[in-house]
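Quick one: structure below, then a few questions.
All protein chains but one are shown at their positions in the complex.
Let's look at chain A:
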Amino acid sequence: MPKVTVDGQEIEVPAGATVLQACELAGKEIPRFCYHERLSIAGNCRMCLVEVKPGPPKPQASCALPATEGQEIRTDSEMVKTAREGVMEFLLINHPLDCPICDQGGECDLQDQSVAYGRGASRYHENKRAVTSKNMGPLIKTIMTRCIHCTRCVRFSEEIAGVDEIGALYRGEDMQITTYLEQAAKHELSANVIDLCPVGALTSRPYAYEARPWELKKTLGIDVSDAVGSNIRIDSRGREVLRVLPRINDDVNEEWISDKARYQVDGLTRRRLDKVWIRKPKGPKGKLVQASWEEAFKKIAAAKPGKSIAAVAGDMLDCETMFAAKALLKASGSSLIESRQTGMDYDVSNLAAVNFNSGFSGIEEADAILIVGSNVRWEAPLVNVRLRKAAKRGAKVFIVGPEWEPTYPATFIGQDVSVLSKLPAEVTDALKAAEKPAIILGGGGFAAGAHAASVKIAHDFNMVRDGWNGFNALHMAAARMGALMLGFAQDGGIADIVKAKPKVLLALGADEVDFTRFEDSLKVYIGHHGDKGAHAADIILPASAFTEKPGTYVNTEGRVQRGDKAVFAPGDAREDWTILRALADALGVNVGFDSFHELRDAMYADAPALAIEGEVTDYGALAKSVKGNAAPKGTIPAPIKDFYLTNPIARASAVMQQCSNELLLGETLAEAAE
């Protein structure tokens, strides 16, 4: 723990800290462009110069200088001031003065720091350098003349994303940042370089020229495009969500989000359900006709469901909506609630057996990982970042299931799930030798019935030990863990509900259900997008998307998080719980709450863990065994066919469609032609 003096203030800094970190600990602001906490140190922008004694009598780059005992650091001396001014002047020599037409304006590091640390004017009278802009695909817009060569984007793609997509060609003044042959950046996290870029060289293409940052209302939200529960900031203007940015949460998403989370939001204004619709006549031949709320409620009441009512929850629902539905069904005397839309029926009696117990930050420490049926890169890109960190630390990774391209060394040990009952020696040896062995059971693994076998492996290899729980279920639906905590699961999965032949089926944003199995039921779709669920519905009640209602979400590691309402839902659409509350009146039952506040209180009474925000829920010990075949057979399916089109919002999004066409389909087409 070296002691250093920063501007006369003596502080103790952790061993291995840099001078820049020491200055920050002392509360001093150090300007920087190339330095980033989560990337390697480059030391090429020279903006973080400070004066350090002992040392050469010249300013030193604090980001790359280790703090040592007895250093005297000055950040306020004349030397530092002129050094910063000098660096700033050099950086601006070739930087165009196009701030008025630059999308970074208002949130630009260069702009801010030039105001704070720069000279008033430039002494440079020569021509500025001009650089051709590069194609980086449908998400990243480049204006490379603005680039100041900090190489954050290069380091991100190499170190965090794990794909060497971006590089710096040529040298010196002629250095140019580009992808190889200007191919599109294809990684699922590629758009994070937009946030990393300290200037306006890499900006968001879909958001180009849309708004200025100071015009936007910022709302804290939770991403629902996967089960990671990334913390996001929803930027909206008026009634429209213009963009989504990541928030820093070291336990969940660090400071990245997937491209889908970032860019699916343009789908929130397309294909929206903003009116009540009733299918007349009922059945597949009928046509949807616009109607009023009263008509719709009357029609549902006329079906006289009584106890014969069921609810299926979709993948992006908040806990409040699900609880409201549960309360409605309970008041009607029914318990037919299910959330696993595609018909999975794994055992949920022990929630620890369906939870990501290691936690996202915990899995980084694992030293042997067996992935069962999960394309982690597509199912949870941010978990893949953690796995990459684990692999970089030396963890051995084995994958059962369809092959995909991990961004770290990993061994594929077969597509057939039967391999779990006779694991190859290299896997068993690695798991036995590991101090923190882990298994990750993904969507494909659940679908192939590998749940019981995975729990058995967890126990066989003693993965639950002191201070470590290595059993991890990786879900794909943002609503899954919340739904399971609220009991949205039947023993036999959705088949139980089919068997019960409910008179009324409430599909709460459920788009992946096979509705042909519910031909006799009155299918009421309560959701926000005209997707598969709405096509099959008899009555459509327009509801809110995740940006249009406050909500509680539980991510796949059991972390309870809350998002706020950013904008109002369009047209006649209402917040989901109000629809269910009104439906309770129409059906003549009492759900026991009249306000959102009362609803939440009732929900907390039902599932107390949901009241503890930000924390990982304790589901108790992992069950010794779960129901199911411990020696399953069959090929593991790949549940995600197209990363960019996994949910109704993304399917309605023009940007996601474009990504799918250009980044995924374009690739397969080109390969087929070769």
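By definition in this document, a residue touches a chain if its C-beta (ideal position, glycine included) is under 8 Å from a C-beta of that chain, and two chains touch if they have at least 3 such contacts; residues count from 1.
Please note the rule applied: contacts and distances are computed from a predicted model.
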Undepicted complex member, UniProt protein name, chosen from "2-hydroxyacyl-CoA dehydratase family protein", "NADH-quinone oxidoreductase subunit NuoE", "Cell division protein FtsX" or "Small ribosomal subunit protein bS6": "NADH-quinone oxidoreductase subunit NuoE"
Which of A:171, A:285 or A:422 contacts the chain that the document leaves out: A:171
Touching residue (missing chain; options A:179, A:225 or A:384): A:179
Those residues of chain A which, in the complete complex, touch the missing chain: 163-174, 179-181
